[in-house]
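Only one protein chain is missing; all other protein chains are in place.
A, B, C, D, E, F and G label the chains in the order they appear, each numbered from 1.
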Amino acid sequence: MARWAHDRFGAGKTPKQVLKIASRLLDQEQRILVTRITTEHARVLRRKFKRAVHHELARCVTVDKKPSPKRPGTIAVVCAGTSDLPVAEEAAVTAEIMGNRVERLADLGVSGLHRLLGRLDTLQNANVIVVVAGMEGALPSVVAGLVSKPVIAVPTSVGYGASFGGLAALLGMLNSCGSGVTVVNIDNGFGAGYAASQINALAEK
Amino acid sequence: MARWAHDRFGAGKTPKQVLKIASRLLDQEQRILVTRITTEHARVLRRKFKRAVHHELARCVTVDKKPSPKRPGTIAVVCAGTSDLPVAEEAAVTAEIMGNRVERLADLGVSGLHRLLGRLDTLQNANVIVVVAGMEGALPSVVAGLVSKPVIAVPTSVGYGASFGGLAALLGMLNSCGSGVTVVNIDNGFGAGYAASQINALAEK
Amino acid sequence: MARWAHDRFGAGKTPKQVLKIASRLLDQEQRILVTRITTEHARVLRRKFKRAVHHELARCVTVDKKPSPKRPGTIAVVCAGTSDLPVAEEAAVTAEIMGNRVERLADLGVSGLHRLLGRLDTLQNANVIVVVAGMEGALPSVVAGLVSKPVIAVPTSVGYGASFGGLAALLGMLNSCGSGVTVVNIDNGFGAGYAASQINALAEK
Amino acid sequence: MARWAHDRFGAGKTPKQVLKIASRLLDQEQRILVTRITTEHARVLRRKFKRAVHHELARCVTVDKKPSPKRPGTIAVVCAGTSDLPVAEEAAVTAEIMGNRVERLADLGVSGLHRLLGRLDTLQNANVIVVVAGMEGALPSVVAGLVSKPVIAVPTSVGYGASFGGLAALLGMLNSCGSGVTVVNIDNGFGAGYAASQINALAEK
Amino acid sequence: MARWAHDRFGAGKTPKQVLKIASRLLDQEQRILVTRITTEHARVLRRKFKRAVHHELARCVTVDKKPSPKRPGTIAVVCAGTSDLPVAEEAAVTAEIMGNRVERLADLGVSGLHRLLGRLDTLQNANVIVVVAGMEGALPSVVAGLVSKPVIAVPTSVGYGASFGGLAALLGMLNSCGSGVTVVNIDNGFGAGYAASQINALAEK
Amino acid sequence: MARWAHDRFGAGKTPKQVLKIASRLLDQEQRILVTRITTEHARVLRRKFKRAVHHELARCVTVDKKPSPKRPGTIAVVCAGTSDLPVAEEAAVTAEIMGNRVERLADLGVSGLHRLLGRLDTLQNANVIVVVAGMEGALPSVVAGLVSKPVIAVPTSVGYGASFGGLAALLGMLNSCGSGVTVVNIDNGFGAGYAASQINALAEK
Amino acid sequence: MARWAHDRFGAGKTPKQVLKIASRLLDQEQRILVTRITTEHARVLRRKFKRAVHHELARCVTVDKKPSPKRPGTIAVVCAGTSDLPVAEEAAVTAEIMGNRVERLADLGVSGLHRLLGRLDTLQNANVIVVVAGMEGALPSVVAGLVSKPVIAVPTSVGYGASFGGLAALLGMLNSCGSGVTVVNIDNGFGAGYAASQINALAEK
Partner (left out) sequence: MARWAHDRFGAGKTPKQVLKIASRLLDQEQRILVTRITTEHARVLRRKFKRAVHHELARCVTVDKKPSPKRPGTIAVVCAGTSDLPVAEEAAVTAEIMGNRVERLADLGVSGLHRLLGRLDTLQNANVIVVVAGMEGALPSVVAGLVSKPVIAVPTSVGYGASFGGLAALLGMLNSCGSGVTVVNIDNGFGAGYAASQINALAEK
């Protein structure tokens, strides 16, 4: 199984420091995930590790020494708007490197219900659903009302004015009228992907 | 046209004071609305004015000396949960005493979309839609996505914990991804009914 | 009728991406509005589309393939101070591209009442009034007290210290003592212009 | 000159404790002011001190052993709504016991400008103006725009929902666009009356 | 499978109303759960339904017409202090009525680590862990660091001063350094039990 | 008497715009004050107006066509720390251009009481005292306890962490236990100087 | 040495529950402290334990089976106003039952500096100083500026309006310009007394 060197890498470390940590982790593990990186970090990692993949939109690098087959069930990662995509991708890449199949559903905002209803089958076939949304964060409630599966809600900092950096979406999701919705920190795609993988792993047993 | 003695009556005045204000207003006006009253206030008003009607759920009393025909168009008042009903009724009673036809749609939460979709016709036939919701306040976004009419959103203080007395619903509505949504203060059914009536009056011209 | 590609364009997309979206929209629509753009976005759009107009103050570009006559009624857009002009212009440009006549009234702060009272006629002749104000956000209450028309209040992030990025103005407007005032998100000129257009369209019927 | 036993008396002390403190103060001073009292405290004080006056609306008791002539100038105390009266009266009674003439102007909200403009003479003749308002707290800005005198703004906790116990009025007043407005704590009529008296005393010199 | 009439029953409805709703639900379902009730509500329900059980600490009533065997896996419900017990019990009772075996672990605060370490086996044998804590809400981080299972964190309103009604615990849990922790609303034992049951149901497949 | 073109000049206008406004004002007034400017704005103004003075620390420019004698009384401007100096200077320069004598007292923090007590005479001789402080904002309470004159408190945004941009100082000053303290917005040196001048003008009468 | 059954006893437990816990603790310990109790709890404890002492002002009961001599050094407990006394007493009683000598200094607010300066000797002779204050919470800064000893600041919920339940005092203390000030939760007299005792115990070594 994989191990992760997670978070704040790009935000506070030099490419050299990231490289050193990544090397040390790869001595012990089959695969690693480095999140919140810049293009500069990615270039350094790819030059050193041939198997390194730069997930640009997700702002992550993964290195997988020997790809192995995925778990049978799927995790659906749904996102409300195009600006929420980086966080959604962070969740998806995290779930994939942890050995899960991921089904991506983009741009399914609550003000365009028909598109959401058109993808109902995919949602119902998933074991867990990660729902990523900024602004008013209403999507998880709607999804939880349509599908009876665990829903992990990720508020994003997408918005302006009274979104207060994602607070509006966070409060909306915590007050969700949809049963079974749990919430992670603002922009925490990694956490949602990690929790979804833990849940999907149970389904496999 | 009607005139109103509005708000905080029950919350800070004695029945006697309310009676005095109501009498003075009825000397000048055809009809009055007294909001946020207690049962005690209602009893005193009904004893004095034969035409007084106590709208219990809305916590209002209206007195209409000579009921006149309503405007042709309708105002829809939609509410998310049963606990939001008092605020929704305050909006409906306000709109009615101001001369409007009101269509009430109750218990249409976002986690039960099918019921909402089943009432789409009624929503599309209205000139204005007042949407009342507590908790995460997601309903106005969904309604604005379905119907191209002015939507006035009313957050309610219904909820607990991180609803912070209606703050979550208020922020959700202000950040609505649905275009054309405007918002009033928490629990301000009167304000929403008043604004809806002003808009509906324009349609009549 | 027009359709819009709205918001966050300049804030998160490359000029190339904006161009692509605008082109796709213009294949389907008569006219488009692109908001929150930079000068760079504007230049690219104007080079491609001959009919593109760059509304500098409003930070918008509109493209109108075949200008058509406006609705008869007018929307008044009032703003409190010169720093609030960009948000007021976003509202005005939005209303215009949606087919409305707009009457602009600038620099009518509550601490200079005489100027406001001098423009009372214009306000009373409008079907809807958009009021844009930062700092304490008191203007909508004063306007709603003078004119019996729907008032849409737009708080701006103009201010410093305890304005907390527009929170003071937002709370002031939500607590307005003027009946019939509804509120949109901080700096959301687009939303106000959109809602005003929906209301003005009703008056036309 | 007077001395005061101020604040929180009724809120945290027994009538007996208040009586004891009042007696001790009257041994040393010509006149005293006891604020935030209940009817019970007032009865006990009036039974003991013949010259005690219970200002019911202001929730204060004053005892003035030998009333002396007032200063020549006046302090105007303006209030926006009837619910703000108790705080306005606390300011007025404080200013009076400190030796000032007080001119009271009630119910002059910003949504009824004509009444305010009708009292302009009284405002212009005052040396200082105390303006008391809840909800959006817009009145001080309007007054400061009309009269070039020191304006002391008192936010009140009157309101509901997003007034957050007077926070909306407080922020509004701190962000006032009217020059020369200073602010005291929510519901702090005493503080405003005290500061106004200090300023009026300077005018007397 | 069971269906629920959830939340706010006791907080806003009469015993008669609760009885009516419960009766209607039991016509359609095998078992019901009524949460947030008072003793009075419980008495009325027990008088009517022989199989009604009043879970006093959890402030719930369940009615199970025909108890059926539980799922094989277990859900652990851990709580930090004795004051957090009502919320923990609400989670446990919810999980049980939904067909799960529940392992309760009480009074395992982070300032008494040895007791927590002594129960490590029970935690590791569970499929999901619900962790309930007020004050600083640190327990979920510690648990997630010890056991590699999905952890659902429930902040409670237990605390005073700067706990701000559970806000401190909520923020603590959202910022948990333990991977895989997801969070529900303050005091939302029901939501946590519901989500845990959905996850445990996956394990059963 | 002077007139002012106040605030936000540097923060949102080009040097050219400032120059134009300043020219227009000087056609009508004897003296002007331009606040919150950059060095660039100052250079442009000084090139055009020979009598322009750049108050670097205060970030202001004044132009006084014909300096006239000052009022007899003095305004004391006290500041707690060296980082609060720019705001204190803004207050002082504002008071001076309005025709007042200003006594500056710098670096008198509450944790160095002896220095404050050593300047007691100067404080007692002033008609009004402006007290500028960041961090915990305790200085106005201490000053108001020592001197019986109007105290205008100016919170500054100086601080870090839980100062929350001046909120801690603002709340501290609003809750001051010193009677007669009034407060202006965070960093609003201009407002404090303006109010102090209005008060000092009364003393002159 | 003593052990404590601390906090929330009165706020959430029956007298019977408190009695049971107290009995169990006294089987193992020489002395106990029960905080935040009501008069009812105190009566029950005193009936059972002859050595029980009810500290009314501190809302605590202590039981000390065999009083032993106190440590040599002293802890000073200073409080700003009379309303802060209960929290100050909770700190003092906690420190005493833990074996310390306590010096109480009451009513030493920052607006009455002379009284504070008159007690400077007592402060300088203490090993640790606990400073309890509500409203603006300025006292710890002043004390830390006068005496070079560890200062533990306790904000209280005393105040109204913008004190926001002690938040203003808490923020003021966290931003103290006095070096060496550390802070505990709002109204947490117990925590301050406990920490002071731990520090005083070091001095004894």
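Please note the rule applied: contacts are C-beta pairs under 8 Å (C-beta built on N, C-alpha and C of every residue); 3 or more make two chains touch, one makes a residue touch a chain.
For clarity, every value in this text was computed on a predicted model and none was experimentally measured.
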Study note, to complete from the structure: Contact set (omitted chain vs shown chains) is A, E, F, G
Review point. Touching the left-out chain: which of G:N127, G:S141 or G:S157?
Key: G:N127
**Study point:** Residues from chain A at the interface with the omitted partner, ascending
**Key:** 8, 12, 155, 157, 165-167, 170, 185-188
Check your understanding: Which chain E residues would touch the chain omitted from the figure, given the whole complex?
Key -> 80-81, 109-113, 135-138, 141-142, 144-146, 159, 161-164, 167-169, 171-179
Check your understanding: So that we can see where the missing chain sits, which residues of chain F does it touch?
Key -> 83, 158, 160-163
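Going forward, only the chains that are shown with their structure count from here on.
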Practice item. Could you tell me which chain lies farthest from chain B when each chain's centre is the average position of its Cα atoms? Key: G
Review point. Between chain E and chain F, what is the gap in Å from one C-alpha centre to the other?
Key: 57
Review point. How many angstrom lie between the CA centroids of chain F and chain G, rounded to a whole number?
Key: 41
Practice item. Hunt down the residues of chain D that sit against at least two other chains at once, touch-wise. Key: 161-163, 167, 170, 174-175, 179, 185-186
Review point. When you check every pair of chains, which ones turn out to touch?
Key: A-B, A-C, A-E, B-C, B-D, B-E, C-D, C-F, D-F, D-G, E-G, F-G
